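Just one protein chain is left out here, and the rest sit where they should.
The block that comes next holds chain A.
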Amino acid sequence: MASSDRILEVRDLVKHFPLNQGILFKRQIGAIKAVDGVSFDLHRGETLGIVGESGCGKSTLAKVLMALERPTSGSVKINGRDIGRAKGAELKRMRRNIQMVMQDPYTSLNPRMTVGDIVGEPYEIHTEVAPKGDRRKKVQDLLEVVGLNPDHINRYPHQFSGGQRQRIGIARGLALQPEIIVCDEPVSALDVSIQAQVINLLERLQNEFHLAYIFIAHDLSVVRHISDRVGVMYLGKFVELGKDTEIYDKPAHPYTQALLSAVPVPDPEGREQRERIILQGDPPSPANPPSGCRFRTRCWKAQEICAEEEPLLQIRPGTGHESACHFAETHDVVHIG
């Protein structure tokens, strides 16, 4: 892909949250290493899925990309400009281009605002996008685009179901015509029969407006369906990054293999013979990650080198995509999805 296609460049992104002790004289005694060296590119119109377990840093990553948190180090460049260093009017302008759809449509919509006010609120801040007289019309158009009745503009969030509320959240994300939308678990709060409707909507909008998505989710089959590329996170780092088919059919990192094998397959045929890698224990604390490879404490392949030398995310012999394991080896665990 041409470099002009690259809409988002993330390089060595680090976000540490300091751990302080003392009330009057605070001193730092450590740091939660929520995101600890993440690099990737996002191209125009592409979907990058990010999977990982709770606490792996995927939501912190989303916040840093949105410039809701300042990175400790590293850079996030949108169309070549670093959002982490932007201030004032420039930051405001850059934020227009990257919007977010939240997980929980029950808490992310203000219950005291009408749908029209919620979806139109971005125009209050970015007044240049829609002059006051046009706003109502614009909001109605947006409601129509996400499949809601434009006449419901004066209703309140509680008058809508979960799936409809998520559509309101999506309409708000679209209001400023961004090029990138960060979706943080956009369907996990919805009922199974409603999830498919929202996923179809997101795909349709992507084609219509040529959007790039960062799609964060823990449901691996949903991520596979929507993503062009997938990154697997563990304790603040990418352990594997590749095309959807590479990650799902030829996973190279032991953690990815364990994660895929743990996903229940919705088909009872042959369930007794299925290969299952059951990891022992819980992920270590991000305040005090293991030396070397962070996964080594739960890994069945771990050797001495894993404790001494940190494996970098790179293409390894015998695999066609990047993985961060000294002993990376492709292994088709299971076909999910």
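Heads up, the rule we're going with is that contacts are C-beta pairs under 8 Å (C-beta built on N, C-alpha and C of every residue); 3 or more make two chains touch, one makes a residue touch a chain; residues count from 1.
Simple rule for what comes next: contacts and distances are computed from a predicted model.
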Absent chain [UniProt protein name; select from "Formate dehydrogenase subunit delta", "ABC transporter ATP-binding protein", "Protein-arginine kinase" or "Pyridoxal 5'-phosphate synthase subunit PdxT"]: "ABC transporter ATP-binding protein"
Touch with the omitted chain, as defined above, among A:E90, A:D191 or A:E208: A:D191
Absent-chain contact - pick from A:I199, A:A287 or A:A307: A:I199
Options A:L42, A:A258 or A:A328, residue touching the unrepresented chain: A:A258
Missing-partner contacts on chain A, residue numbers: 53-54, 161, 163-164, 191-197, 199-200, 203, 218, 220-222, 224-225, 244, 248, 258-259, 261-269, 271, 276, 278-279, 281-282, 335, 337
